[in-house]
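Note that this complex is displayed minus one protein chain, with the remaining chains in position.
Moving on to chain A:
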């Protein structure tokens, strides 16, 4: 007899194709299973934005599972304006030399040459990110041909499945980066969840119509509906600033959390980073959450998304 109490609603089956449409275990050794495999290893962890080697070390010592190397955190990109691009490869390399955990870096939406450069440096994951200024008004990067895996943002199911079909091996909510306001990340996660719940009750005939409506490939939509979750690892991102925010996103069904400006724009970065790491592990244990939320000092100041102009929001970039 089996005791199935540990089965979670958000389980990602090991036999799922991860949304890969290339034949399972294709001859090439750099295939989708290996790319999605690293994302699975990051689950239950926190990925932190860092702008230099010193911050990368603080992040690693706090227990981050990976760092995102970028020149300016989203809060500064927002404040300073201008065109925001891929970071200087030298700075990314320095971070790669400093830490043992995986190093991710951002490329502009559609800028496949930035992706080629990041692949040449040897970063472990590329984030084709709306936080940077988009480079292409029509196309996202074709991600399958790269040996480096990609993570992409989404606001809804259609957007997530379009990215997976282009080759993203991991998805994150877009949220609203650099604000410290979690409302958009919650909105995007809830939207994806309710769209999947809706789709999972549909027949194939109805799913074909839904696929057309949300502009997603039918096969991927059908797999998602059958699984009851996205077919790849899905992290929260964009506005997470406290341990409670992180645990909220985990309880909503995220597999892990990205924290951008929330850590190094706060009073005591190291302490807050450690607290958020504990909160993601013990997301279902309010006693632990209460302990780690104590005495963290100043949180990042934050911007209230509800009073922002649409043109100031980053989440509308990408489609």
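Definition applied: contacts are C-beta pairs under 8 Å (C-beta built on N, C-alpha and C of every residue); 3 or more make two chains touch, one makes a residue touch a chain; residues count from 1.
Quick note on the criterion: contacts and distances are computed from a predicted model.
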Q: Match the chain absent from this complex view to the correct UniProt protein name in "Trafficking protein particle complex subunit", "glutaminase", "Tom7-domain-containing protein" or "NEDD8-activating enzyme E1 catalytic subunit".
A: "glutaminase"
Q. Among A:98, A:133 or A:156, which residue is in touch with the absent chain?
A. A:98
Q) Per the definition of touch given earlier, which of A:57, A:144 or A:313 contacts the omitted chain? A) A:57
Q. Which positions on chain A touch the chain that was left off?
A. 1-8, 11-15, 25, 29-31, 33-34, 37-38, 40-45, 57, 60-66, 96-102, 119, 122-125, 147-149, 274, 277-278, 280-282, 285, 288
